[in-house]
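The complex is shown incomplete by one protein chain, all other protein chains being positioned as in the whole.
For clarity, chains are labelled A, B and C in written order, and residue numbers in each chain start from 1.
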Amino acid sequence: MKEVDLFFGPQHPGITGNFSVRVKIDGDTVVKAQAIPGFLHRGFEKLMEMRHWMQGPPLICRICVPDADHSETGYSMAVERLAGIEVPERGKYIRALTLEMSRLSAYLFYFAGYGGSIGLYTIAQWAIGDRDYLLDLYEELTGARVYHIFNFPGGPRWDTPEGFEDRVDKVMDYLEKRLKEYDKLYFNNMVFLKRSQDVAVMKKSYAEKMEVTGPNARATGWAIDVRKDDPYAAYPDLDFELITQDEGDSYARVMQRRLEFQQSIDLVRQITKKLRSMPRGNVRLIPNALHWKIPRGEAYAAVESSKGELGYYVVSDGGISPYRMQVRGPSISHGVQVYEEMIVGQRLADVAALMFSLDVCPPDIDR
Amino acid sequence: MIAEILVLIFMPVFVSFMGLLFMGIQRKITARVQNRIGPPFYQQFIDVMKLFSKRENIGHNWVFDIGPIFAIVGMLTTMLFIPMGGFRLLSMDGDLIVVMYLLVISGLGMALGAGASGNPNAGIGVMRGLTLMMAYEMPFVISVLAVMVYYHTTSLAEIVGMQSGMWALIILPLSALVADMALQAQFGKKPFDQPIAPAEVATGPIVEYGGKYLGMLMVAHSIGMFVEAGLFIDIFLGGGLLFHQPGIIWQVFNFLFWVLLVFALYTLAVLVNAIMPRYRIDQAFVFYWKWPTIIAIIGLAYALGVSVW
Amino acid sequence: MSEQEIAERIAKFPGADVEVLRKGQIAVKVPAEKGHDAAAYLKKMGFAHLVAVEYVDWIKENEFELVYNLFSYKMKMRAFLKVRIPRDKPEYITFMDLWPIAMTHEREAHEMMGIVFRKNPNLTPFILEDWKNLPPMRKDFDSRKYVKDKYDSIPFAEGGEQ
Partner (left out) sequence: MVDDEKIVSEDMGVQVEKNENMEMRSFGTVKRWATKRSLWMVHYCTGCGGIELAPLMTSRYDMERFGMHPMVTPRQSDVLLITGYVNIKTLKRIIRTYEQMPDPKYVIAFGSCPINGGPYWDSYATINHLDKYIPIDLYIAGCMPRPQSIVRAFEDLMDMIQDGTADGYMRYKKYYEPYKANQEKIFRKWW
């Protein structure tokens, strides 16, 4: 039978962000796929060499757009490790709060994305609409909706405003209530089950072989999480268990996020409870930003972003700017090679759905 | 004679107008389901006006150009054979079978034009469209057959006339259920909108159509809505005839009721559309050839039994 | 197991220069020709996961440094396996046989730093398109000068001030 070359993207509604996949299809089945990243390349790693240490977070938060806090925190942690500074206790909790809220908003984006890719636009509308409540909280805390530029090396920029914890809790209650409605419309929808169960199964052995991280790995039954394996911020003090699924199909990947969404809500509640009982004020420890020199050496710091392990390798030669900084985006494993291999044999209709179900984030491949 | 010609001219204009209006209202309803305000109800008219005012700066070939015309003419021709709330334009013996054939023409014209555009997405969309047609025609034809068997006729006008006592929906509920399932795919609504799935084939057949062509296709779609819903109403809902007295005023009321029924059927489809994802094309095929077909066959057996007995 | 104990175990590999960086992070320097063996040794030891391949341009020493960032989920420990290759002849062997995902990382290093990985079949353009200049992450590639020469020299199409 004749094989047809199809370009998915970059201008295509079935693509997350600006990305391209070239698939060869035979009838309705994909026989070959080639991921083409690079449409969002900005050369962060080069730009950072021309910036001061403190000018990092305003630039680096742009690495993964839906999940910006993890990007800036990862960088800040790497710099802290190099410089050997420790964030004050309250600073750590505020950091963890922004990270968990970032995860919540990224997961809402994920629900919307996967729903949209299989045609359920109502969930896309609902989830993005609900995400705006989280953005409002961010706006109150940091002054910005998307790029917060809040977590600097040394700690968050400032303390939470008065009564902020209560407002966070209120939004958490709302989200929990909405989650039940999502269950009815989305997670228990007959057609959704049909579209996602037994589609694009990822085995645990395959995930281990291809270094898949984050919720995608946990959906195969592999219990890994940077929050547990290499704890940072306030996570060592927080009480949570890793959630895993066994099937490793698209359904398991979506349900994994759905369960972790609930877990994140619980974590945020734990954090706000703790924040209320803490003395206010001391959140940040910061040297003179303009002439801050960091001793020679190298450090790696990783955070568990909503897509997997997001790591920063920072090399200093003792100067006022990084000598080299390299980002390990989570999607570099599951967005390129894993995606290319998993899509073969799937139906054409699942090309977009699989990309959304793996939560490929093109900017962190391209940087 | 003059009255008939007037109706002939009036009908297409009225139907396209109402179709666009309904689509506008449905956009509003969908928006409400999605927690939004939605566009004004006359948005669809603005869209069509804008589309007809666009300039085409890309040419393909003449087959591509006649595609939308084919679609619109196919729909209009089909409309002529369908009794619309008492207005009958062309009717004869066996017109139900003619209509079943003509319904395909519009889609085929579309397929022809889209195929000529050379875009692989359009090609795949057409392929999906034809597969889907094959899938839903099976249970649909069986359930229509049940009606034909029950009323011993293949004339739409006679079927409508015989339902003056009781609607076929009540006599043959199983067949009506199956036909409504098929209607969902005929309207091109989720879960059966695979041919135009944006995230998969970038709106399929209409991927290359823009400007005036797209305007024409929107008009064709709004006529199609009345044709497809009208056929269902004629077969199962007594042709929307509420009053059986002669006289122009009752005829107008009947016609309005028919329009209302079209609106209701379309709203039902849109509400299902709003809360459903779409099947894959293979799943849609299996779906139609499994339960709806079985139910349709049971419905046919029931109709046979009732009419023989 | 503590960092020190693991470091001692790694130091058994001939030619390895082991340094404990901080809690949970160990740097292992080996000569370039022993890199692959060292990686296999570390993998056998439990550092079974390749997180990333980092590349640093030490222009003063005229060397490229490749850092294989390994992680062990069992020991909760990171090891940075460092090899240095000459800048004049940037060639190295692929680690695809140990970790298949190295293909993508090496593809990126090839594009951004110009390092050729022998036996890697897929060193095709990855992120950049039609790039004819020096690989951009090299220290002697000046991004500001490039921008000035290439983009800022272009006039506005409809006239007007620069």
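Points worth noting:
Methods note: a residue touches a chain if its C-beta (ideal position, glycine included) is under 8 Å from a C-beta of that chain, and two chains touch if they have at least 3 such contacts.
Just so it is clear, the structure is predicted and the values come from calculations on it, not from any experiment.
In the full complex, the chain left out of view touches A, B, C. Within the whole complex, the absent chain has one touching residue among A:62, A:103 or A:324, and that is A:62.
Across the entire complex, the residue among A:145, A:184, A:203 or A:276 in touch with the chain not shown is A:145. Across the interface with the omitted chain, subunit A contributes residues 10-13, 17-18, 38-43, 46-47, 50, 58-59, 62, 65-66, 109, 112, 124-126, 128-129, 131-132, 135, 145-147, 363, 366.
Listed by residue number, the positions of subunit B touching the unshown chain are 27, 31, 34-40, 43, 46-47, 49-50, 53-58, 198, 202-203, 206-211, 214. Touching residues on subunit C toward the chain that is not drawn are 128-130, 132-133, 136, 141, 143-144, 146-147, 150-152, 154-158.
The working rule: only the chains that are shown with their structure count from here on.
Listed by label, the chains touching subunit A and subunit B alike form an empty list.
For the pair subunit A and subunit B, the distance between mean C-alpha positions equals 44 Å.
Put simply, the C-alpha centre of subunit B and that of subunit C have 61 angstrom between them. Of all residues in subunit B, none touches 2 or more other chains.
Shared contact sites, meaning residues of subunit A that touch two or more other chains, are absent. By the touch criterion given at the top, residues 21-22, 24-25, 27, 48-52, 54-57, 67, 69, 71, 73, 76, 78, 80, 99-101, 103-105, 108, 112, 126-129, 136-137, 141, 143-144 of subunit C touch subunit A in their complex.
Those residues of subunit B that touch subunit A in the shared complex are 33-36, 120-121, 123-124, 190-191, 193-194, 197-202, 274-283. Taken in their complex, subunit A has these residues touching subunit B: 4-6, 12-14, 25, 28, 115-122, 125-126, 129, 185, 189, 191-192, 194-195, 347-353.
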